[in-house]
Every structure is written in C-alpha cells, then in structure tokens.
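Removed: one protein chain of the complex. Kept in place: all other protein chains.
The letters A and B name the chains in turn, as written, and every chain counts its residues from 1.
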Amino acid sequence: MRSSRIVQHFTGFTGFVVLFVVWEAAIAVFRPAPVVLPSPWHTFEALLWIAHSDKAWADVGISLFRVAAGFAVAIVTGVPVGIALARSAFFRHVLAPTLEGFRFVIPFAWIPIASLWFGLHESGKVFITWYAAFFVIAFQTEAGLRQVDERLVKAAKTLGAGSRELLRKVYVPAAAPMIVTGLRLGLSFAWISILAAELVNAKAGIGYFTMNAADFFRSDQAFAAMGVIGAIGFLMDRAFRVLERRKFAWHRTTDAIQ
Amino acid sequence: MQRFSLGLLFPIVVVAAWWFVGASSPAAHGVISTPAEVVIAFVRSAASGMLWLDVGVSLLRALGGWAAALVLAAPLGIAMARIPTLRRVIGPVLNVLRPISPVAWIPVAILWFGIGYGSKIFIVGIISFFVILVNAFHAASSIDPLLLKAVTTFTSSRLRTALHVVLPASLRGVINGAQFGLASAWGGVIIAEYTGANSGVGYRMLNAANLFLPAQVMANMVTVAIIGYLLNAVFKGLINTRVGRKYLG
Partner (left out) sequence: MQSSRPIVEVRDVGKIWDSRAGTIIALKSASFSVTRGEFICLLGPSGCGKSTLLEIVAGLLEPTTGEVLMDGERVREASPERGMVFQSHALFPWRTARENVEFGLEMRRVERSERQRLAKQLIALVGLSGFEESLPRELSGGMCQRVAVARALANSPKVLLMDEPFGALDAQTREELQREITRIWQETRTTIIFVTHSVSEAVILGDRIVVMTGRPGRIHSAISNTLPRPRDATSPEFGATMRTVYSALEGARRT
C-alpha cells in the first residue's frame, strides 16, 4: 500500500502549506501585533533557535523523562492489575468499583495536591504521569483478556495446554492488540498530563518553557514550542501505530477514529 | 448485595487508614489531613456559597466552550465526511493542528485573552472541537452506502438526502462526540483555571494548595469528580428520555 503512504505524507504537507497560507492571510487582514500572532517566518526562526538551544533540549528531555518514568511504572502496575481483574471475580468485585470511581478524578485534578505533597520534586510529576496512564492500561488489559474467544481456550486445552501455558500462549497473545492500544492511549494521556503539570508547577520542561515564553511575551517561541509538543505527541502515537500494524497484522483492527 | 459490600471494602479500608494516619501524626496531618476535615471543608464552602460560585463560574466556562464547539464541529464534521473537496482542503490543516494538545494552547490563550472567561472558553472550545469533529466525521462517513442508494430512488436532491438520511444517521456519532466532549470540557476548564485565573473550581484548588490547605484541595477534588459525574449522568439522562427514544430507537 505504498501509494496510500505517499498520499498520507502529501496530505500532511498540504496541511502545512494551507496552514501557512491561512496564517499569513490572517496577519495581512487583521494586522495583529507581532506579540499576539507572530508570522510563520518568525515562528520558524524561533524553532531553529530552540533546536540550537541546549536549555530547550534539556527541557524536552526532562518532559520525556517524566513521561517515560510514569509510563513505565504504569505498565508494570497496570498490566498485572488488568490481568487480576480479568481472572479473578473476587478481585474484580473488590477493586473495580474503586478503580471506576477514579475515572472521574481526572489526572488534571491531582496537580494541585501533588504540588502540595511533592513540591517541585520529580516524584510529583512522575506521580501525575503514572496516574494518567495506569487506569487506561489496566482497563484495556482487562478488556483484552476478557474478550479472548473461549473456543481458542478450549482448543488449547485439547492440545495439552496447562493453565500457565494458557495464560502465556493463548490469553496474552490474543489480548495483546488491546493491551498495546491501552499502552498507546496511556502514553498520550501521560504526555498531555505532564504538559499540564509543567504549566502549573515546574521550573523545567517543555510545558514550563511554553508558559515562560508566553510570560515574557515571546509568542514566537511559544508557538514554536507548541509545534514541538505537537510533533512529539504525533510521533509517539505514530510509533505505536506502526508497531500495532506490523505485529498485529493478523488482527482485523477497525482503526477508524484517527 | 454481597457484591456491593465487597466493592465498598477497599474504599473503607483506605479511608480508615487515611483517618488514622492523618489524626495520629501531626506531620502527616499537614499533608493529607483527615477525611473528617475534608468533609468539613466541603460543607463550609457549600454553606458560605463559595462552592456554588466557583462551580457556577467553571460550569459556565465549560458549557460555553462546549456549546460553541458543538455548533461548529458537528456540522463541519458531517460536511467534511460528505463533501470531498472540503475534506481535502480543511482536513490536512486540522490534522496538523490536532496533535497539538489543547493544554499546550494555554499559554497562548492567556496571552490573547488574559485571565478572564475568554481564555478558558477558548481552551475548552479547542478540546471539545476536535473530539466532536472526529466523532461526527466518523459517523457521517460510515453511513451504509446501501441506505444512500435507496434514497436516490426517492429524491435526487442532495439537500433532501442530507436532511433525511445523513443527519439522522450521523446523529448517534454526534451525540457520542458531544458526550466525550462534555467530559473533556470539564477537565479542560479545570486545567485552564490553574494558570491565569482568579475564579472557578480549578483556581480555588490551586490556591488552597499554595496555602497548604490539603483539606480544601481534596474537598475541591471531590467537587470536580462529582460535577464530572453529574454532567455525564444528566447528559445521558437527557439523551435517553425524549430525543433518544424518538430518533435513536
């Protein structure tokens, strides 16, 4: 399907072109002050500046580190919880109501209390990213395991599989597509949450950088940073989708809502 | 009944442990407070009216942004699904803007609109916009082609087709999008109120955190959860009564 790949890149490129055209047109028509809406060219210059700035790279790195750490802990905690929820009715009855309840306490709501508890310490940020990713990973893992076709399990039993082997060689591979979707969503939630946390209470990170730029009326830098943020989020999502497409070619995914 | 009580087991244990630790250790108390004090803080702010004022302000911003987004995104999503030219022109631009998290727009929003209602409504609007757009687009583009073919035996007017087939078929998707968008809107207004605000639930929460008042912060967190739940419940309730029965079956 190479032609569709080319079409995809083409539409992305077209998007930028149209965006710039509309952008320049808006400036020409409304004549906003540069501080309000910088020109595409100034934004691009700011982007280059960011690319050459060690401090900016450090900021991006810190944000990514915070996401990675929380995400990793979320996988290590979320997948086992999901497995437990799927396999044990008792566990499910005890824990599920509480976990469902936390669905309404969004990660954003934890930011103030986390800043009270952890101050500026990194663990506060990692807590937020962990929280953002944990629930979706646990629930997707559970859902993935529960939708495993019982007939596959029966077939495996008649082929001599014991319960250990059933889990490893039937349940996990069958649930893997949904679990990985959970990972993809968890990562994107973690990314969004860290940005939010850095706007509020941080001295470093790309979110902080953006806020700082706006505070100093450097809107060109702020817009450039937004571009970087968008690009990173996009690449994270893409990376997972490529992984999903390659490793789960056997699974008929209806990947409708992109 | 047994299942219900099992589900309460965990929260009860946690709350009990919390109470114990918070009450027995002054150091811990300053950080996590006790459940009792959270309840007191909640009741106090309700009694003094501050709770209602904050919730009212936040709700106004959230619903305002959400409604604006709905009015823009739903028709646009449906139109983009059915008019290829539109999709080819606007689609790529939106696809470039979509990965930029609405949270990242907050600093610019403050730059543009200051710390009043405007910036909050703007952020909420962006969040809801994309959610609703994607859902409306998806719904409108998955209409059964057989259905559309059948309609051509009745009328060749595209407007009529749109009115009688496209709109009703897309309605479910639009409503789903509106529901998700509402939840996102509530979350969005909270985060928007953390930075550059002087009113609203989010502002109140951050303020309390900066003043080292954990009980107040947690009381507000409970408020956020409750309002979020209520918004969702009310929306689903409204859908299920009149509109739902009549149009969605």
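Note that in this section contacts are C-beta pairs under 8 Å (C-beta built on N, C-alpha and C of every residue); 3 or more make two chains touch, one makes a residue touch a chain.
Remember, predicted model here, so these are calculated numbers, not experimental data.
Looking at the complex as a whole, the chain kept out of the display touches A.
Which of A:L116, A:V170 or A:I206 touches the hidden chain is settled by the complete complex: it is A:V170. If you put the missing chain back, the residues of subunit A touching it would be 149, 151-152, 154-162, 165, 169-170, 173-174, 176, 248-252.
Simple rule for what comes next: only the chains that are shown with their structure count from here on.
Our note on geometry: subunit A versus subunit B, Cα centroid distance of 18 Å, whole angstroms. Within the complex formed with subunit B, the subunit A residues making contact are 11-16, 18-19, 22, 35-36, 90, 93-98, 101, 104-106, 108-113, 115-117, 191-192, 195-196, 199-200, 207, 210-211, 213-215, 217, 219, 222-223, 225-227, 229-231, 233-234, 237, 256-258.
Of all residues in subunit B, only 3, 6-11, 14, 31-32, 88-97, 99-101, 103-108, 110-112, 134-135, 138, 142, 187, 190-191, 194-195, 202, 205-206, 208-210, 212, 214, 217-218, 220-221, 224-226, 228-229 touch subunit A in the complex they form.
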